[in-house]
Each structure stands twice: as structure tokens, then as C-alpha cells.
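Below is one structure, written out as C-alpha cells, with a few remarks after it.
Complex shown without one protein chain; remaining protein chains in place.
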Amino acid sequence: MRRRGPVARSRNFFREWSIPRQLAGRDAMAEAARSRMSETLRPRLERADKVGSSICPYCAVGCAQLIYARNGRPIAVEGDPRSPINQGTLCPKGAATLDWMTSPRRLSRVLYRAPHSDRWEERPLDWAMDRIARLVKRTRDETFVERLPDGTVVNHTLGLGALGGATLDNEENYLIKKLFSGGLGAAWIENQARV
Amino acid sequence: MPQWDLANADCIVVMGSNMAENHPIAFRFVMQAKTRGATLIHGDPRFTRTSAMADIYAPVRAGSDIAFLGGLIRHVLENDLWFREFAMSFTNLSTIIHEGYRDPEDLDGHFSGWDEDEQTYLADTWQYEGQHVPSSLAEHHVLTTESFAEEVRDMSEGPPPNDPSLQHPRCVYQILRRHYARYTPDMVERVTGCPRDVFAKVADALCRNSGRERTTGFCYAVGWTHHSTGVQIIRAAAILQALLGNVGRPGGGILALRGHTSIQGSTDIPTLYDMLPGYLPQPHAFKPHATLKDYLATEQSPTGWWFSFPDYAVSLLKAWYGAAADEAGDFGYSWIPKMVGDHSQLPMTMAMADGVLRGLVVLGQNPVIGGSNSRLVQEGLGRLEWLVVRDFTETETASFWYAGDPVRNGGLQPADIATEVFLMPASITGEKAGSFTNTHRLVQWHEQVVDSPGDSRSETWFVYHLGRRLKELYAGSDRARDQPIQALTWDYPVEARRQEPDAEAVLKEINGYRVADGALLSSFKDTRADGSTACGCWIYSGVFPREGFNKARERRPDGPDGPGMHLGWAFAWPNNRRILGNRASADPDGRPWSERKRLMWWEPAEGRWVGADEIDFEETKAPDYRPDWSGNVKGMEAIGGHEPFIMIADGRAALFAPSGLEDGPLPTHYEPFESPIHNPLYKAQSNPAAKLWPRLDNTYHDEADPRFPHVLTTYRLTEHHSGGSPTRSVPVTAELQPEGFAEIPSELAQRLGIRSLDWVVLSTLRGEVQTRALVTDRLRPFRVDGRVVHQIGMPWHFGWEGYATGDIANVLTSIVADPNTSMHENKALTCALRKGRLKEVRR
Amino acid sequence: MSGHPLPYGRPNMPAAPAAYRGETYYGRAAVKHSPWDWRIGAYMFAAGMAGGSQILAALGEASKDRRWDGMVRNARTVAVVNATVGGLLLISDLKTPNRWYNMLRIFRPTSPMSMGSFVLTGFGTLSAATLAGHALGWRRAARAAQVPAALAGVGMTTYTGALLAATSTPAWSASPRLLGARTASAGMASAAAALALGERAGGRGGTGQTLDRLALLATGLDLALSLTADASKNRAGVEAPRGGERMRRLSAYALAHALPLGLYALNAGVRRPSPGVSVAAALSVLVGQALMRGHLLQSGQRSATRPGDYFRLTQPSRGVQRIGGAGDA
Partner (left out) sequence: MTSVHPRALDFPQPFLDGVIPDEAELTAGERVEAGKSYGFFTDTTLCIGCKACEVACKEWNNLPADKDRMTGDSYDNTGALSAHTWRHVAFIERIGRRGGDSTTMPPYQSNWLMMSDVCKHCHNAPCLEACPTGAIFRTEFDTVVVQTDICNGCGYCVPACPFGVVEVSDQDGKAHKCTLCYDRLKGGLEPACAKACPTDSIQFGELSGLVTRAQTRVFELHAQGQPAAYLYGAPETPGATGGLDWLNCFFLLTERPEVYNLPAAPSRAANRVRPALAAGLATAGLLTLAAAALMRGGRA
């Protein structure tokens, strides 16, 4: 609240004073009482500099959403009136998508917990990626099986796993299966389809 | 069928789903149908917000759905109310089954072919008489003994034997009548607890709204799938709808309401252990999959659409391994890892607990909340060498090592847990471009509008850059085992700022292209088995038909007077067809069944099928086409113009499923694995073929166990989503359901002196949880098999993170699974209830 | 509370019985109690006394009888002090006090608080003018301002009653006429008592006795009005107070009415009335009336938290159509 001095307050009072408007015949219940803020009020969607089509990240109904953004930050997420599925409507979860994108609980740094440690430490993104790549390679090399004892070719590893996919894009699922199964031979690849 | 088509239904049966709460926007079309006078029927153990809107509410005890549906099948057959012209031509009702077939009526709960010591079925005696029928679901190979193969003809050598008069004792019609003879309305009331008159009202409404002029739609969700007999429940509904002619027609069909935004996508392009993209089976070590030739020969179906299986398999290998996949090297087939058993999430939990699994990457999932037997999951996570969790916030799966069960109750300190944990921030929708596939196969693109905060990145970014680093690490290796990584095609264009890979490039690979010039395929019909085409997932082919035109981004709906199938809105697989099996919306001669339910019909002048939707059939195959069985007819030649279901070997709906299922050709009522009563219908108590993992940390309750007298069902709320992480981290949704609770029936609450908001403890052999009580009359006691059974309900969204917290419901559940899909049974188990709190205050 | 089903327009009420059978929504409040606290009660007491004093001052001046000069000066002082203290109490009760001046932004005849704000401002300035007459010697200005101040004073004794009545709080809106009347009588009683005290302090026995008789009359009238009002409220459906609230009501009645009436009667019966009894009675009236304002406010707040009160009050059978009020007596 910007602190306003007595001069500013009184000038504002006289600008907003309704009695003269009442005397001029304007209705005390409506026009005479309307303040300057109400006159110049506009919906914040009009200040958006980018409006993108999106799909609600929650359930499989597939409601279409419009994300309004300003200076690279989301300012509103609403139902997309063009969609034959939801025609602008949303459920309570979908309607709260803006607060998910801007939730105070969102992480923005990589957190790392060393073995046996009792706290998180922040780490650079690249450091984490390099370390994970080496761990994946180590585990794969230690547990990879080319043939079963009876000679059957299997070319897989039971030591490596990937879990998750139902909340991800098709493109993400494709790369996960391609890398982990096609590339690394991991057998344990699963997602929430079975939850 | 698409959700908007529900508005055309004359009657809608919602069962195994709480649609108003968990798919509110899909329920919008149910309400539109209602305002036009449609009847809404809801079958559910609880009276929920869906039941409040229903014209008929049928209380059905958790786990007794097949008894209810079986009763309806019997009603339809005994009273001759089935749609004769539809069923005779479009289903295998008249087909004659192998003479060795024995029904659970004869063997008191088992089908013929039951192998006691292997605890599995052999499907030899379920085949058509003298004919081996390949499965329509490619990844469910038929377990048949080798010896059976010789004296049996191939599907392509002649039509299945049938008896149009339906008198033959072993034709499917007679088998069905005998199988469901004892599912009388009295038996239904005795097993499900649903009053006889309510069952009669449901049966009447269903039959009155089926036939030429009227259609009924079914909607189901995990209320049906989360059972050890889940697949068979859905098949029961399929049989009913096929008999009543409600398949492939406007307002008809069975709509699966799936839970996650792209769970359909994650089974089409599966991050699952048993499938390759496009429902191609993952090669199996103990099946004839040694070489590519064996694999293609075993999986190719002699008749039906699956005949072109090789085109899709080879195109996938070309997409993955590019130039390295050449004819000589079996297109890199051997690089694909072979399964050696069940590697689904349930056994994965035990693999972690037993130290087999060393490293795990968790991408946007919260197994500590969603995984069955949560304490075992947390114990398993503690035994991993390293764990990567990628999510938008710190989930229970990421913080188990200091806030989870092992530390709180297991007596461990963080120092005792050796797992190296990475918690990497992930971007969410709106911060990354990509496509979701919704519950009716609609592939919709979502744009990147803003950047994700700080180091949050998309999964495409994570997997692409992990793959790039692994390729560098393995670059120098000359070992055979490292060839797959080296061969993998991995060169997606990357945008400058944050090195995010271009998602449309991946979608183009999924769509498929000609290897020679990289031209995008316009449909899966263009795929070839000679390695000249590459296609990441054949059923998605057509989503990127030409350069610069991403059909998933198209936003062109039909107006109010338009055809109403919205073909211009995004892309539906396969080939933008919105209602699957829509050939069945026309009679065998290609004329619409009725003006009111017109959808597709045969236009003799144009020589092709026309209508509001894309035809799910061969476009130019006339209805009067009949295979000429003299020659050796192959693939689609074997499917007549009057047989609409092209994915099935004989083109007809499989009322009697000769192959593809582990637990029998016909849905049979078995009690849930933990049930308060003995199976009133058969000696066999629960699904004989169910997958069990009895061990000390996953013990099961006995049948009608006095220590655990109440039935427990777990479910979702409107206000929270699945594991709850997003909605419990958003203040406005967290405050709508701020605490975990359990719904207690008022009679039981009165007996135990429990009032709303009191603390109660629910316990099973797997663990105990404390939670608030919400006493309600919406959970009625069931009079089942002469005994009064109380049901308790507990939403499973809650955990210790976020603004709304509560104990984890999945601490109570056990690991037991449906034989076909390894799906857990968290919808029906037994538990004990007492007032009070656990020893120490945990929150 | 049997009621006949009033025609609810087309289509009419549901098949459920027309009579209200005590349904509530989990016992939750149906209306919201005001965000006011003791300060508003104190203001109502101060406003009533100020208004009444200015009326008596005007009468004193109009009588041209020098004997009342002391009372007139006292009355004007009481008026100014109470108006100022009252104004400050109101401003401190605002949840955004630094915008107190917005009270004069608009004049809405439908709002007793809007009219009241102008009455209070007018009364304050006019009272100050009358007092200036004494202090600064501007006698002509004082005399000129006296009558308008008295008129404003009449408003001051009454508008706060209308302010409470024009709400949906069950206890206040149940019988608007009686609430208005008892506010005025309470104001006059406390003014008379206060000025009687002034006279006693100034040693002016004669005028003091006259004011005592006025106070007796006003307190008697106030008692009658208050009892009728409370009875009418209960008949309309507002629950009679219980427990602590009931004790506070009884003590208010005792101090505002019972004791003073007794004392005044004692004085009236005796040939030589003792000043001590009169002072005690006056003090009792003042304290009692202050307590009564407090009780009136609290009983209103609590009645708003009881859905039963409001629902019984807002039944069609109460002939609510007729006078547009909440079926007042």
C-alpha cells in the first residue's frame, strides 16, 4: 500500500466525491458512487503478451486450456472455448493449473543427497547429468546379461529401471523407451498405467 | 468412442467409475444426454457424486461386478432381447468351439486346460473346432502346446465352423447360456448385495435402450481395472454391448476413462516392460522369438489387420537403429532386450527390496503413494544404489530417506540408508511443447508458452542429454553388448537457449518416414517390411502427414450444425478415426441401422464407405465381399465385407475369446483375493490364474478372515489427482480436501462409537494407518450371502508432503495382480477398523 | 409457528411441508454478525446522551429562565465531549481508519449510517458553536446554533436504533419500531440523569429535582419499551438469551431501570428528597444504560450465529410481505 500524504488523500477525496454528482442528478446507488478505479478497470488477460494453446496436465479427458503469459510469466490459465471436449469449462484441478505453475513448492535447483547423508545439497545441472550418466553406465556394465545359461540371447539388464510415463508427453515416452530399452537393454520399464 | 458422442446416447451405464468426480468434464456430455431424456445408471459400492445424478443407483459390492454383468448377459439371452441381426453377423455367436472345451459349470470354477502345478491354463481346448485362432492382442501370445499345431488348420485356410441355427451344443450361444445360467437375479442379489428390483430396473432400462433405434453407452475406469479379475470384468461389458448391438455406433460403445493426461499415450508408445511402440510384443526369452524371422512368424496373424505385423516391426527397428539396422543384421532385432518374466511395477517393488534393481529413474511418478504395499516400496527404495527423481516438487518418493516409513517406524536413521538420491526439477505442461493422448485416442499438441523456473527441464531434455552422454561414454567400446547404444539414432535438433530438443522432430520419427528421402508417411499403409520405411509407432502414423503440418496442433472443431465428429480437431489414432468399429454402425448390407443412429454407410455409386467419421474398415471393400476360401486367402482378404472388427482374426467380436487371455475365454465371477465371504457360485474362491507373490513382507489375509471383517476400497476425489503431489502443493485445491480421511458407514461408526472427525486406525497385515473419520450413510452395509458386510472407503491421494497431508492408504494394500495385465487389486480388500490413534503421533 | 403457505409465485414451493421444521445447514450461521465490538455500544450510549443533552439545553435556553443557565452550559459541554469521543470511537472501529472521511463521500437516505454520519458531523459542529458561545463569548452564534443543534440532537438519540434495525441480524431486525423507540428513550434518560448530576454538583437542587422527574419518566418509558421489545423478539422467533447473556441482560435491566426507578420513587415519596439518592439514581441510570447498549449489541451478534433464529424470523407465514420488515410488532 503506497503511503499517501494528506494532500494526496484530500485531492483524491474531492475527485471521488459523490455528493456533487448526486446534486447533478446522478443515481447515488450507481453512477454517482462509481470510483475512478471502477471506471478504468480491465481484465488482466488483456495485458498478456502471449496466448498459447495447451492441454490440461491432470486427467485423460484432455481439456484444452489457454495459457496467458506476460514477460515470460504465466498470468492466467483458462479453459479453451474452441475445444469440442470442454468448450471453455474446467474441473477444480484444471482450473488451478496457474497455481501449479507458480506454486511456492516448486523446485528450481537440482538437489543431491549423498549416500548416508542427512540433508539435501544444491548441485549444478550438468554435474548431476554427468554423474547420472556414469552411474547408469556402471550399473549397466555390472549387470548386463547377453545370454542365459541355456544359451538364449537376451541382451538385457535387470539392474536398471525407469518408472513413470503416464503424465509425460508421447515424445518423452518414446525417447525413454528408445534409450532405456532399445539402447541400454533395461527390462524394468514401467509407468502409472498399472497404478 | 469420443466423449462428445456420449451426448447421443439414450442410456448411459457408468460402472467401475465415479465419473462425476474423477472425469467431471466427460460427465458434461452425460448430463447433456440426461437433459435430452437419457437414463443414467450408476453401479458402485458407494453412493458418490455420480450416483447423486443417476436415475438408477445400483449398490454393487466391491469386487462382484462380473456377477452383476453376468446377470445382465443371462437376462438378455434368456429373454431373447439381444439384437439378432447385429450379433449374428458381427460376433462369433454361431462359431463352434473345440470339443475338448469344459466350462466352470462342469469343473466347479475352472475352465478346461488348467495345469495344477504350473498354475496356468493351456488354451488348446478353447480354440474354434479344428482351427487355431491367433490373439487379436499381439502382446498376449497364446499358450498352446506345440503338439497341437499339426492337425489344426490355419485361420486362412477356411471360415471358422459355425451353426447359424445356434442349436449346436458347442456353439458360442449355447456355451454362453450354460455358462451364465446360474447368474439369476436372486444369485445377483446374493453375491452383489444389489436389491432384485433395482437389478430388474437396470436390465429393463438397458434393453429398452438398445437395438436399431436406440443405443446405450458404457463408461468405466479403474473401478473395474483395479481387480484380480479386471480384464474379465471389462470383457463381460464387451459381451453385453456386442449382444445388444451397442458397438461402433453413435452413443454406444465402451468408454474407458483413463486417469492420467497421457496414460493412453504411455501405453500406445509404452514405457511398459512388455510392449514395443504400437502394441508390438516385447520379444520374450521363452517364446519362439530367437530371430527376427521367428518373431515375425510367431506374431503375424494369418488373417485380419495384424497380417501386416512385419511392416510395423521392421519399420520400428529402422526408426530406432537407422542405418545400422540392415537386412543382414536382422535390422538390429537382437539388440532389443528380451523379457524373462513379469517386470511390471509390482515385481519391480520386490526386485528393489531384494537388491536385484540397483538404479532407478523415476519420471513424474510417486510410487511411495501410488505403489501397492507402500512400506515395501519405501524399503526397496532404501536398498537402491542410486535413485533419480524428476518432479516439479519434493515428493514422498524423493524424501522417503528422511521423512518416510523406514525412518519414522522402521527404526532407521538417514545415515543407515545408502541410496544416492538426485531430485531434479522438471518442467510441466505450458513450459514444454509436446503431445498428450487423451482417453479416446485424441493426440493433442500443447505449446510451450513460458520457460520453466531455474534448472527445471523437460523429460525430452533429460533423456536426450543422458543418451548423448552415454553415447559418448560408450563411443570407443567394441563389445557386442554396447552396439545398441552406438547404433541408436539420436540426432534431434536442439534449440539454442536451453538445448531443449525439438519435440516435433521426435513426433516426425514416431509418424514415420521413407528412409531414402526422409519423406513423411501419410499413413501406416505406407510402411514396408523391407527396411525402406522407418516408423516409431505405426498406429500414430498420419499425425505428421507432411512437412510443416502437425495434425495434433490443428484446432478446427465442427460448428453446431457440423457432422459433430470434429475430425479437424487434433489427430486420433488410427488414421483419425473417432469411433472404432464404426463399420458396425451399418447393417451387413452397408445400410444404416436406422436414420436416428446413422453414422457410416456404403455408397454404391462412389464404391466406398462414407459418413461423419473416418471409416474403421477398408474404405473400398463392399459389404457383399466374401473371401473365396478355395485359394489361400491371406490377411484382410479373409475378412468379409460384413465382418467389421478388422483387428480380430475372424473380423467378428469375440464373445468367446479363444486366445489372448490367461484366465479363461469367458468372464466368470471370482471373489477378490481378500474377501469377507466364500465364492457363492463355485468351489474356486478367487481367480485361479491370479499372480501372487506370497512373502513375509507381502502377506495375504485368509478367506473370510475374522481379524479383518470389513471390505476396504480405495478411490480418488475430484479435488486431488492420483498421488496428490500437484494438488496438495496448490493451496486452492489443498484447502478443498485439506486432510486424509476414511469414509465409515454410520451403522458401523455407531457400533464403534466413532463420530465424524474422530481419529481411527485401519489395519491389514501389511501395515496400519491413522486417519480422520467421515461418518456417512452413503456407504450402506451389504447383506451378502446371508451375512452383513460393512464397507470402508479411503481416498489414496495423501502423504506427508504438501499443504494437505494424511497417511498413505497404500500402506494397507497387498501386491496381488490380474494375470493378463499385472494390475493390482486396491479396489477390494479386507481390513480391520478401530477408534483411536497409532502409538506415537506421527504428524 | 404454524404458517399458511404463502403463494410463492409460479411454480410454488416444493412438496415439502410449508412449515419450517428446524432444518439448518449443519447448524452454521445463516447470516454474518457485524464486525463491531464494545466501541459501537459505547458510541450508541454517548450519542444518545449527547443528543438528549442538546435537546434539554435548547429547552433550558427557550425557557428564558436564568435558573437553567448552569444546566445549559453543562448540556452543551456534555454534547461536545460525547460527540467528539463518539466520533473517535467510530473511527477507531473502522477496519481502514485512514479513510474515515469517506463517510462524507455520499449521502444515502437508505443508510442510517450514511445519514448518521452527516447528523453526527452537523451535531458536532453545531454543538461546538453553542459551546463557543460560552467559552469565546459569541453569544449570538451560540443562540443561533442552539435550535439546529437540538434538532440534530433528536437525530442523534434515534438514528443508531434505526441503524441496528436496518440489518438482517435477528435480534435487531425482529422489532424495528420498538428498537427505535427504546433508543430514543434511553438517550433522553441518560441525558436527564447526566444533567441532573450536573445540577446536584452545582448545588442547584430545584432544577436537579425537575431533571430527576424527567429521568424517572424517561427510564420508566424505556423500561416499558425494552420489555415489550424483548417479548416481541422472542415471539418472532429470536431465542431468549441463556447463561452469561441472560445474566448480562438482567444486570443491565437492574441498573438501568429497577434501581433508579426505586430510588427516584423513594425521593418522590419523601417530602425532603436527599441529593445523595438522586445522585445514586442518576449514576445507576448512566451505568445501566451503558450496559444495556452493550447487551443489545452482544445479543444481536449472538443471534446472528444461531440459524434457527433467522430462519424462524424469515418465514413467509410471518406476513413478511405486508410491511417489508421482519414481522415487527
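As written, the chain order gives the labels A, B and C, with residue 1 at the start of each chain.
We take it that a residue touches a chain if its C-beta (ideal position, glycine included) is under 8 Å from a C-beta of that chain, and two chains touch if they have at least 3 such contacts.
Only a predicted model underlies this, so the values are computations on that prediction, with no experimental measurement involved.
> Sort by label and list the shown chains the missing chain touches.
Among the chains that are shown, those touched by the missing chain are A, B, C.
> In the full complex, which of B:R208, B:R408, B:R528 or B:R555 touches the chain missing from this view?
B:R555
> I'm checking contacts with the chain that's been left out. Which of C:L214, C:A236 or C:A256 qualifies?
Of the listed residues, the one touching the omitted chain is C:L214.
> Give the residue, chosen from C:G180, C:G198, C:P273 or C:G294, that touches the chain omitted from the document.
Answer from the full complex: C:G180 touches the omitted chain.
> Determine which one of A:A28, A:A60, A:L125 or A:A166 touches the chain that has been left out.
The single option touching the absent chain is A:A28.
> Check the options B:F47, B:Y402 or B:Y625 and report the residue that touches the missing chain.
B:F47
> List every residue of chain A that touches the chain not included in the displayed model.
16, 18, 27-30, 32-38, 41-46, 48, 50-53, 66, 68, 76-79, 81-84, 86-96, 98-99
> Which positions on chain C touch the chain that was left off?
These residues touch the chain not displayed: 6, 8-16, 20, 23-26, 28-36, 51, 55-56, 59-60, 62-63, 65, 67-68, 93-100, 102-103, 105-106, 108, 110-114, 116-117, 154, 157-159, 161-163, 165-169, 172-173, 176-185, 187-188, 192, 206-207, 209-210, 213-214, 217-218, 221, 225, 300, 304, 307, 310-311, 314-316, 318, 320-321, 323-326, 328.
> In the complete complex, the non-displayed chain touches which residues of chain B?
7, 20-21, 24-25, 27-28, 31-32, 35, 37, 47, 49-59, 194-195, 198, 445, 447, 553-560, 564, 566, 717-719, 731-739, 741, 746, 756-757, 772, 774, 776-778, 780, 803-804
Just so it is clear, only the chains that are shown with their structure count from here on.
> Taking each chain's centre as the mean of its CA atoms, how far is chain A from chain C in angstrom?
Chain centres of chain A and chain C, defined by C-alpha means, are spaced 58 Å apart.
> Just the number, please: Cα centre separation of chain B and chain C in whole Å.
72
> Would you mind writing out the residues of chain A in touch with chain C in their complex?
9, 13, 16-19, 22, 28-29, 32-33
> What part of chain A is in contact with chain B in the complex they form?
Answer in residue numbers: 50-65, 67, 69, 72-74, 77, 80, 82-86, 89-94, 96-97, 99-101, 103, 105-120, 125, 128-137, 139, 142-144, 146, 148, 152-195.
> Which residues of chain C touch chain A once you look at their complex with the stated criterion?
For this pair, the touching residues of chain C are 98, 101-102, 104-108.
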